[in-house]
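With one protein chain held back, the other chains of the complex are shown just where they sit.
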Amino acid sequence: MKAVRLHAYNEKPTVDEVPEPTVTGPFDVVVKIGGAGVCRTDLHIILGQWDAAMSPTLPYTIGHENAGWVHEVGSAVTNVTVGDTVILHPTPTCGLCRACRAGQDMHCTESVFPGLDGTDGGMAEYLLTSARACVKLDPSTQPKDVAALADAGITAYHAVRKALPLLYPGTTAVVIGAGGLGHIGIQCLAALTAANIVVVDRNAAALELAGQLGATQTVVADGKQVDAVKDLTGGEGADVVFDFVAEEGAENEGFAMTRPGGSYYVIGYGGTLVVPTLDVISTERNIVGNIVGTYNELAELMVLAQAGRVTLHTKAYPLDAAQQALSDLDAGMVRGRAILVP
Amino acid sequence: MKAVRLHAYNEKPTVDEVPEPTVTGPFDVVVKIGGAGVCRTDLHIILGQWDAAMSPTLPYTIGHENAGWVHEVGSAVTNVTVGDTVILHPTPTCGLCRACRAGQDMHCTESVFPGLDGTDGGMAEYLLTSARACVKLDPSTQPKDVAALADAGITAYHAVRKALPLLYPGTTAVVIGAGGLGHIGIQCLAALTAANIVVVDRNAAALELAGQLGATQTVVADGKQVDAVKDLTGGEGADVVFDFVAEEGAENEGFAMTRPGGSYYVIGYGGTLVVPTLDVISTERNIVGNIVGTYNELAELMVLAQAGRVTLHTKAYPLDAAQQALSDLDAGMVRGRAILVP
Amino acid sequence: MKAVRLHAYNEKPTVDEVPEPTVTGPFDVVVKIGGAGVCRTDLHIILGQWDAAMSPTLPYTIGHENAGWVHEVGSAVTNVTVGDTVILHPTPTCGLCRACRAGQDMHCTESVFPGLDGTDGGMAEYLLTSARACVKLDPSTQPKDVAALADAGITAYHAVRKALPLLYPGTTAVVIGAGGLGHIGIQCLAALTAANIVVVDRNAAALELAGQLGATQTVVADGKQVDAVKDLTGGEGADVVFDFVAEEGAENEGFAMTRPGGSYYVIGYGGTLVVPTLDVISTERNIVGNIVGTYNELAELMVLAQAGRVTLHTKAYPLDAAQQALSDLDAGMVRGRAILVP
Partner (left out) sequence: MKAVRLHAYNEKPTVDEVPEPTVTGPFDVVVKIGGAGVCRTDLHIILGQWDAAMSPTLPYTIGHENAGWVHEVGSAVTNVTVGDTVILHPTPTCGLCRACRAGQDMHCTESVFPGLDGTDGGMAEYLLTSARACVKLDPSTQPKDVAALADAGITAYHAVRKALPLLYPGTTAVVIGAGGLGHIGIQCLAALTAANIVVVDRNAAALELAGQLGATQTVVADGKQVDAVKDLTGGEGADVVFDFVAEEGAENEGFAMTRPGGSYYVIGYGGTLVVPTLDVISTERNIVGNIVGTYNELAELMVLAQAGRVTLHTKAYPLDAAQQALSDLDAGMVRGRAILVP
């Protein structure tokens, strides 16, 4: 089958012919890919920026946002059968460690991360995964329409869901960055809270889309965005700031926009927080880390998606055009999310 | 009456003769001071380090850890009567703002901070406060024995109480700094959890005391304390790190000792956190600000104190010896807490 | 001034001329009534059904759902000034007990309940209340439009808000009774969750309105409603059942509609639950009591109301027509809520 494989850092991945994966373990599932999201993290991977954290052995197949149809199942798989439409949680987990037993999939001590850690990912015709990663969908769902929810989606949903108790009517949530994750976050906030939603972005078109998706107010990130958020919140700052950028200064501005007693949720990455401990304690603010969500959160997000309350703008590319999709993303030419469709 | 008043930064406060305060508002309470704690924050005040944050008008009476007996009450006061033994919440609050109505005293938008913000504090024979600050105590309680719980105590208790849901059996809490606040924190952890309690301090005597107060293990802060905590926690780090120091590097070591999914609680101050956002998100760790606790938390802490589950080492000084007490504290010559007894 | 006063149980209250209330205490507020809701509880009061619980001394002025404009304030009132538009929390509280300090207004040990406990209520031209009961509104708000949110509204909102953590996407909430409280509850659920909302009522017109207000599905209470709810929930029952009726059998049906691990929220009253403890433990279900909400919850609900997300059908009557309004309510001839407008 065809697969998009990374052979060396700082070189373009190539579409290679490789053997199809097959089931060997009792919980294995092979999925025929219907859509594989192309994510900014893929660009970081190619640049070698995840090498230290993940130490993958090259070459391997990238692609960590996957949906499709079940093609083959192991002997002990009971939750899906061949032909089922599925979206895949990005990190197949062990099911046995303390974190798994508490439903904290993202803290599984034995999980793998196909497409990131050297395990083959989903930019291919078939993907080997586990029963524990499969969320069964209504058969009418098109995998290419939802694939990007598998990682970008649950990451945004997870952050929003954790913050819900803080976002009662009358509070303000700031969303920094109305791009791929951010525009899902805005929709989740609009679906699950009655909070004011203030969206901050450099890009006027992104802000216009944000308004359509549920933003109450928008702020152009022109250097005066901290003051603008304070003006919109009676001088206090926002109850919760969701920072989908968290680099190039956004991270320290995001913390500065957070009101006393409030919480700054980090979702993007790249920058460095520099925060005097006096500022943390005198205002009792929190800095909250966020990573990919849980299996159940992905299932919940699919409920929102199937009800039309979270939608994605996507642009489909054939698998052979993977390099083009990556280049377009890098060049800022993709509105919404690029999806490879084998 | 006598009062310890600060006339200029970087000069020793003096014991002056000033008029006794009297009740004017309906909720006013005048308390005859039985004990006023001498706190490291008083040293910072004298050095002018709180000037920017609080902008007090000099001169004023310092002292923000106070207990005593009710001397006079305003017309609308119903919760205490003359003669009652009381400990005082450090920040009399308005009772009407959103934060007050939610029980979040420390986020009251109208509170004052006697002894810090230019309002006269408790290093005096009498203190003017509010009914809302008074926690009534058993008449057998000696104010000088508990005064230091009014600020140091509830700050430690507040941080521990917020973290309780994270500290189930089998988890590890690290306490950095077994000084005034830290040794109260250790006792609160021992009273309210079955977690492992690992205490980190430079001082061997402080660690020995920590062991008597409930520490499961102790670690000398000799530069290898991050590795030592990791060794004690299977290489992972602690579920919760309470940093009562948060300066001179402790803050970044404290974050480094925190396990994936764990939380770093900042209570001390002075240093600056420098944290890449990638480290925050890839491990989903939290940085949690902590300030003084709520009125109800002070009442709860007094339950622990009156049951003998939280005790304080104190050293009494007469009010006239305030300069000596401050000097002794600055010179590291006070074991436990210095208390002025008018 | 005119006031609607109850002189004897089982007799119609009369519109009497009584002296206007005036401010005496420092926290007193006199409000010129702009709207006073007429509630089914008023009918129960007249029948003497609250006599045992509240022991009021007759005669007194009824009316516990009040909004209007501040007319006079006590010396210590800082949160409202003369002329402010306000809605009144139904139970002025002490602000000093443990419950008040925790924000649990409804558990204040010193609160009064004007209109219920013998303290004069709001079916009058003026009402004496406390600063702690006043929620300030946008001056454009008409008191008669929101008065019924003061008690019916926050009771429904309080129950829904407590249940929010249980109502993630994919879950089902059942609302039993789409009357005065129920139709507010439906709107709160629609504003704050993405759960399925199944509404059960005997009345087809009420169900039609429910559909317009956000119900996902409606069920006629024709005796087979337990089975109908189970059919709509895969045979399991609902995650949360809000019972705004809780009499005439609804209470035991409501518990029967609750899924294993689910919660049955009691808001109405009159019936008696008869539940084998084996049924409680073998399915781990909860029965959750609900009473009027907190001050902050009333403020939050007003945010929803002012945003148009919770609306009330009301029918205005002049104060002199109080008997007519009570008769109409008793006869089932009021759509939405009857409001007395002095």
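Note that the chains are named A, B and C in the order they appear, and that numbering of residues resets to 1 at the start of each chain.
By definition in this document, a residue touches a chain if its C-beta (ideal position, glycine included) is under 8 Å from a C-beta of that chain, and two chains touch if they have at least 3 such contacts.
If you're wondering where the values come from, they're calculated on a predicted model, not measured in any experiment.
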{"item": "Contacting the left-out chain in the complete assembly, out of A:101, A:224, A:313 or A:335", "value": "A:101"}
{"item": "Missing-chain contacts mapped onto chain A", "value": "25-27, 75-76, 78-79, 94-98, 101-103, 105, 110, 131-132, 294-296, 299"}
{"item": "Contacts of chain C with the absent chain, listed as residue ranges", "value": "53, 99, 104, 106-107, 243, 246-247, 251, 260-261, 266-278, 280-291"}
{"item": "Touching residues on chain B - with respect to the absent chain", "value": "161, 164-165, 168-170, 191-194, 299-301, 303-304, 307, 309"}
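Keep this in mind: only the chains that are shown with their structure count from here on.
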{"item": "For chain A paired with chain C, centre-to-centre distance based on mean C-alpha positions, whole Å", "value": "42"}
{"item": "Where chain A touches two or more other chains, by residue", "value": "none"}
